[in-house]
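Entry: chain A
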Amino acid sequence: MTSAGNFIKAIESGSKHLVIKRFTFRYPEQKLKFVGDGYQFDPKRGVGIAGYRGRHILFHDKCTGCQLCAIACEGIAEAIGMVKVDESWKHNKKAIMPQIDFGKCVFCGLCVDACPFYALFMTNDYELSAFTKEHLIYTPAQLAIKPKYQGDVEIVIDGRGATHG
Partner candidate 1 sequence: MAGETAADFAPILYMLGFGLLASVPALILSRLVSPRRRYNPVKFLPMECGQMPTGEGRSHFMMQYYAYILMFVVFDVMSIFLYAWGTALFNIPRAATLPIIGFLGIMFAAMGYALYLAGRKGIW
Partner candidate 2 sequence: MADPVFIAVAVLTVGAAIIALEARELIYGAVALAVSMLGIAGFFLLLDAPFVAVFQIAVYVGAVAVLIIFTVMLVRTQALFTTKEDKKRKGAGIALMLIIMASFGALLLASGLNGQFGSFGDSATVDFTEIGELMLTYYAPALILMGLTLAGAVIAALALARREDVEQQHERAD
Partner candidate 3 sequence: MTSLEDKFEESKKLGLQIAKESEDDRLMTLSVGPQHPGSGHFRFIIKVDGDYIVYCDPDPGYVHRGEEKMCEYRNVIQNIPHLERPVIHDSNNITYSYSLAVEELVGIEVPRRAQYIRALASELNRQVYTLYWLAIYGIFLGHSTMFMWPTGDRELLIDLLEVLTGARVTHAYNIPGGVRNDMPDGFKERCLRQVRYLQKRFKEYEDIFYNMPLFRQRTEGVAVLSKEDAIKLGVTGSVVRASGIPYDIRKAEPYDIYNEIDFKVQYMKTGDCFARSYVPFLDMKESCHIIEQLLDKMPQSGEVRAKLQPNPKGPPGEAYRRVESGRGALGYYVVSDGTPKPYRVKISVGSFRNMLALPYLLVGQKMGDMPATYWSLNYWPVEADR
Partner candidate 4 sequence: MSELIDFLIVSIALVAIGIYGLVVKRNAIRMLFSIEIIANAANLTLVAFSRGLPNAQGQTFALFSIAIAAAEVAVGLGLIIVAYRLYREIDVAEFRSMRG
């Protein structure tokens, strides 16, 4: 008898969900809201600032070409290579800046931790799929672009279940 009761309970629980709100988040139309603009690091305090770890952003006016990020990444995925840029900055005599291969990068953010000059941060951008491997290599110029990311969807919990509102 208890087993019959349990069956009925299961059926009830299952059919109850026919009226509960759907949890699905409709990606191409909606986008998720993240905390802040992305993961950043404060070398003075030695701690990061919470944020999503998406594609990197490089501030050309801060990067000194010190290669610390590349050294940090070398032990991880060797995603960063230093390339010449035809820009001239006072603080960047060698005119080299990081170029990131997102086919290798694992978005760990340790290169951000390593950069002492507030030049390399991460952004909320994650839409990186491409048809070829070459499209995944981002030159310093591409890295400088601040992605336009507008996400405004969050998990909302109310009496009829959790949804994305």
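How were these candidates chosen? In short, all candidates are chains of the complex that A comes from, given by their letters.
In this section, a contact is a pair of C-beta atoms (placed from the backbone, for glycine too) under 8 Å apart; a residue touches a chain by one contact, two chains touch by 3 or more; residues count from 1.
Fair warning: this is a prediction, and the values are worked out from it, not measured in the lab.
Novice: State which numbered option touches chain A in this complex: 1, 2, 3 or 4.
Specialist: Candidate touching the shown chain: 3.
Novice: Using the touch rule from the top, collect the residues of chain A that touch candidate 3 in their complex.
Specialist: It is residues 3, 6-7, 9-10, 12-14, 23, 34-36, 38-39, 46-53, 72, 75-77, 106-110, 113-114, 122, 155, 157, 162 of chain A that touch candidate 3.
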